[in-house]
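Have a look at the structure that comes next, please.
Every protein chain but one is kept in place in this view of the complex.
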Amino acid sequence: MVLRRLRVYVPIALYAVFLLLPFYWMLLTTFKPDADLLKTDINPFLIYHVTVSHITGLLTTTQYWQWFANTLFVAVASTVVSVFVSYITAYAIIRLRFPGSEVVSTAIFLAYIVPPAILFIPLATIIIQLHWFDQLWALVPIYATFLVPFCTWLLIGFLKNIPRELEEAARVDGASNFAIIWRIIFPIAVPGLISAAIFSFTLSWNEYLYALVYMSSSAHKTVSVGMITELIRGDRFQWGELMAGALIGVLPAVLLYFFFVEYYVAGVSGSVKE
Amino acid sequence: MTERAPFLARLDSPRVLGYLLVAPAALLLLGLLAYPLVLGVWLSLTSATLGDPGQFVGLKNYATILQDPIFRGAAGFAVLYTVCAEIGKLTLGLALALLVNQRFRGYRAARSLMLLPWVAPTVLSALAWLWLLDPQFSALSWLLIKLHLIRSNIDFLGNAWGARFSLIAVNIWRGLPYFAIGYLAGLQGIPKDLYEAAAIDGASGWQSFRRITWPLLAPITTILVAFSSIFTLTDFQLIWTMTRGGPTDSTQVFTTLAYQRAITGGQLGEGAAIAVAPIVFMIVLAFFVVRAVRER
Partner (left out) sequence: MSHPDRRRFLELSAAGIGGAALAGGWPATAYAAETSPFKPEKGATLQLLRWKGFVAKDDEIWAANTAKFEKATGIKVTIDSLSWPDVTPKAALAAQVGSGPDIIMGWNDDPFVYPDKLVDMSDLADYLGKAHGGYFDTARTYCYDPEVKRWVSQPIGVTGNALVYRKSYAKEAGFPEFPKDFDGMLKLARGLKKGGHPCGFSLGHAVGDANGWTHWLLWGFGAKQANPDNSVAINSPETQHALEYAKQLYETMMPGVAGWLDPNNNQAFLAGQCGLTMNGISIWVSAKDDPKLYPDTANVLPPIGPSKQHTIFNNFTSAFIFKYSKYPNAAKEYLRFMLDTAQADPWVTGMAGYVTPALKAYAELPVWTSNPNITPYRDTMAGAKFDGFNGKPGKAAAQALDEFVIVDMFADHCVNNMAAKDAIAKAEKRLATIYKR
């Protein structure tokens, strides 16, 4: 019995240390005075003088709240848009046999391969022509380009496992395809949709390069971009504020996962069942 | 029976509805992904520099980069980085999934907390790692010295191989939750009676794993590795924040080198070629993956 406990808890503890150490470091740095970071004679894992000046500094002297609101807006909007688009696309590919569905399916998978680190230059020309530059909402369709492929794949897998009898029965009752999509299948697909939503939210929340390049005014920056561009002055990094912002920035995603992790697991699980 | 206008009925036909439903995704991906990609490929076939469209030069840029030792080094490290990181993430992620698949006190908290590295913005966690691996101030070095395991601070990022393995380790740290949660999902899909039957037959834990778990996880393994390798091969932010490709270009990968050549160096054609190179590689790889997945 004890052995079994050890066999679980010791590895869990090791993983916890590995995975959570940097977050503990962020916590320490948030509440430590910056000068203490440079002292090598004291224990770096403890805080000797607690300070909240980093948090207050972050929240009062920068536009952190604005960035947070921006990031939240973009993440939620791109999640809603991507999940919606992915759902209808996945349904169409899986259920509605139309010529070219195979091609579309493969193409969507291939869309994943393109690295944003270089795509952003040719994409910039297009963004400018569309007059989308420095428009915060423009990040929504831009993010959708890398969210839709994965979510579509996820939902294809999930929808594949829903028995066809449901739809056939509905059709016999005279329901249109359109009604089937929304009234019959949609409710059953909810776990898969939640998984896709969680995945999309996470990736949008963390995106950096596109937000850096296509937004320019401080009022339109996202959390990562705002912090990196405004809390680093030349060769002086405002470590306390940076780590405080990092911790606060991680909270929405953590909350989301805490409540929905079981759904996410069920969703991914459903999509890979044979 | 409800009456429907013939127009709506036609709209509802599988064919028309099918096209209608994929239209948004198609428009989006064609306009904001495929088109810039084509532009990017076109750029790689020209001598474009910043502000000057240059002229068509065919495959000259590709020839140039293949002769460039820095590019070859970057390609080599990118592949090494990906292979090592994927193996690390797969094994550690799977082990973690097996662990949290059990019911123990706090398993729910474990399942959500373990996602933190994947959930945090890369650019910020990379900064936290910079401190943890600092040559002068690393808390890790401090701890190891206090435990009398090492004599002086470890130079994590100041030499080629140290930097390379440090980056691989941080990539594994960031990506293993993604594998863990994926495998957790996969494990929950395996029927319990298979294990019971194996136990009755006297199979050991390792044998059940090899004969039941691993093969049944194969489809999800393929998908997880396929998507993750693409991300890892084209990783940018992690490496750029921690080493900027140094020391002496030892940690350059495709994307960092392409960014450096195209943006800071102004050589758009060459930078585009460096960026397109892994895409070609990945298309070939993806082709085989898609075929393998289809065959199952």
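By written order: A and B. Residues from 1 in each chain.
In this text, contacts are C-beta pairs under 8 Å (C-beta built on N, C-alpha and C of every residue); 3 or more make two chains touch, one makes a residue touch a chain.
None of the values given here were measured: they were computed from a predicted structure.
Note that the absent chain touches A, B when the full complex is taken as a whole.
The missing chain, though absent from the display, is touched by one residue of B:Pro14, B:Gly31 or B:Pro247; that residue is B:Pro247. Of the listed residues B:Ser44, B:Asn171 or B:Gln260, the one in contact with the hidden chain in the full complex is B:Gln260. Taking the whole complex into account, chain A touches the unshown chain at residues 35, 37-40, 121, 124-125, 128, 133, 212-213, 216-218, 228-230, 232-237. For chain B, the residues in touch with the chain missing from this view are 49-51, 68, 70, 130, 134-137, 152-153, 155-160, 162-163, 243-249, 260-261, 263-268.
Going forward, only the chains that are shown with their structure count from here on.
Between chain A and chain B the centroid-to-centroid distance comes to 15 Å (mean Cα coordinates, whole Å).
Against chain B, in their complex, chain A makes its touches with residues 5, 8-9, 11-12, 15-16, 18-23, 25-26, 29, 37-38, 40, 43-45, 85-86, 88-89, 91-93, 95-99, 101, 104, 106-119, 121-123, 125-126, 141-142, 144-145, 148-150, 152-153, 174, 176-178, 202, 205-206, 208-209, 223-224, 227-228, 237, 239, 242-243, 245-246, 249-250, 253-254, 257-258, 261-262, 264-270, 272-274.
Chain contact summary for the complex, chain B toward chain A: residues 1-2, 4, 8-9, 11-15, 17-19, 21-22, 24-26, 28-29, 31-37, 39-40, 43, 95-96, 99-100, 102, 104, 108, 110-125, 127-129, 131-132, 136-137, 139, 142-143, 173, 176-177, 181-182, 184-186, 188-189, 219-220, 223, 227, 230, 234, 236-237, 254-256, 258-259, 262-263, 268, 271-272, 274-276, 278-279, 282-283, 286, 290, 296.
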